[in-house]
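A single protein chain has been removed from this complex, and every other one stays in its place.
Moving on, here comes subunit A:
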Amino acid sequence: MSPGLLILIILCTGIAGLVLGRRRALLRSESSGQRLHSLPMAYGQSVFLFATVPALLLVAVWLLLQPVFLEGRAAGMIPTSDIPAGSGIALLLDEARRIANGLPATAATLPSVIAAAQALNEGYESARLSLSIAALALALGGAIWAFLRIKPEARARNLVEQFILAMLMGASLIAILTTFAIVASLIFETVHFFQVYEARDFFLSLTWSPRFGGGSQLGLWPLLWGTLYISFIALLFAVPVGLMAAIYLSEYAGPRMRAVAKPLIEILAGIPTIVYGLFALITVGPLLRDYLAQPMGLGDSSSSVLTAGLVMGIMLIPFVSSLSDDIINAVPQSLRDGSYGLGATRSETIRQVVLPAALPGVVGAVLLAASRAIGETMIVVMGAGAAAKLDLNPFEAMTTITVKIVSQLTGDTEFASPETLVAFALGLTLFIFTLGLNILALVIVRKYREQYE
């Protein structure tokens, strides 16, 4: 039975339970002359929930864990002598999986792989059968249990509401689960990486030259330098422009100007990063190369730190400006009025009263923008280039952590090699950096925020 059909049957069981449960509640109240505690529908709902929810959860968990279990068993059937030198068992398992899914085995396929594929295939069959039986039994069992509990004095509504509350709570736990899954998968694979590659080399080496086939140098520094350099240029562009735009729009602009300019700037925030990436690749990069880099003799690559930084800066403008806008608006009018009363001009008031009052918020906004810049991927993939080097020239192509995560994890890669696993260590670095910046931003805003009132 396919999972889709199984889910459908479970749902049908639930709906039948809904109708029958409601009928039974009405009938029993009629025959005993006792008033129902809850609305008749609540009795039906209780049957529906007990029939469907546990069974559907079982199906979901089972489908998630089944391959882990089965492939673990199949992996045990492939002797270590069959694994080609320099690669892991993952490739053979992949092959076994493909054969189990119906692709023909080639002449080069090892007999142990074919056996594993057969075991996988049989495993799928029997697992599917036992899943069907277990899920249907659970659905029917839940339905019957809830059905038999229907009595006029049963508190069906409270039961249903408790059940729904538990489900709501479960849904909100997904957030924790996701964070946990992210951290776990990053740390797990990073530990794996440090088992096959010296941690000291990763943190201290100044070269990045992955070679599939061994002997690669995977130093973090060139990537970190590229990331920070590009983010710095982006912020150098975005912070003054965004901040000044926010100041102008909230302090100077009339309502009509605000109504036009603000949405226009916010459109920039809604544009997907791939669009910015393409913009960097086909417009900004060649433009900078032809009109700045080549005349000045600084380089002839169209992908460069400056290209990526500028385009990323454009992307960050709305981010900085809308955050600053909120913060500037939160500064109470009385402060401004006081300053005007002393004879200060508008710009003096803004520079000497409003901005200092808003400073913690603005710093927080800049840090958030920095965390965005560090984690940005598509713009740097398409605009910054792939050469990992430590250089100061902004017209040189450099690379970032995110670019290398993409390049190490796309394409046909052997999953157990350090060249692939390093992507997880890079991901963890990235995660820690952005998380740190976010927390720092939060702390600064909380600690230094002026409380007016």
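Keep this in mind: a contact is a pair of C-beta atoms (placed from the backbone, for glycine too) under 8 Å apart; a residue touches a chain by one contact, two chains touch by 3 or more; residues count from 1.
By our rule, contacts and distances are computed from a predicted model.
Comparing "Phosphate transport system permease protein PstA", "Chemotaxis phosphatase CheX-like domain-containing protein", "ABC transporter ATP-binding protein" or "NADH-quinone oxidoreductase subunit A" against the UniProt entry of the hidden chain yields the protein name "Phosphate transport system permease protein PstA". The residue from A:36, A:51, A:265 or A:323 that touches the chain not shown here is A:265. Of the listed positions A:95, A:189 or A:396, the one in contact with the omitted chain in the full complex is A:189.
Touch with the chain that is not drawn comes from one residue among A:57, A:148 or A:173, which is A:173.
Here the missing chain is touched by one residue of A:191, A:278 or A:335, and it is A:278. Residue-wise, the contact with the chain that is not shown comes from A:405, picked out of A:110, A:405, A:422 or A:445.
Of the listed positions A:114, A:241, A:335 or A:387, the one in contact with the omitted chain in the full complex is A:241. Not every partner is drawn; the one left out touches subunit A at residues 4, 63-68, 71, 97, 157, 161, 164-165, 167-169, 171-176, 178-179, 181-182, 185-186, 188-189, 240-245, 247-249, 251-253, 261, 264-265, 267-268, 270-279, 281-283, 314, 317-318, 321, 345-348, 350-351, 368, 371, 374-378, 381-382, 402, 405-406, 409-410, 415, 423-424, 427, 430-431, 434-435, 438.
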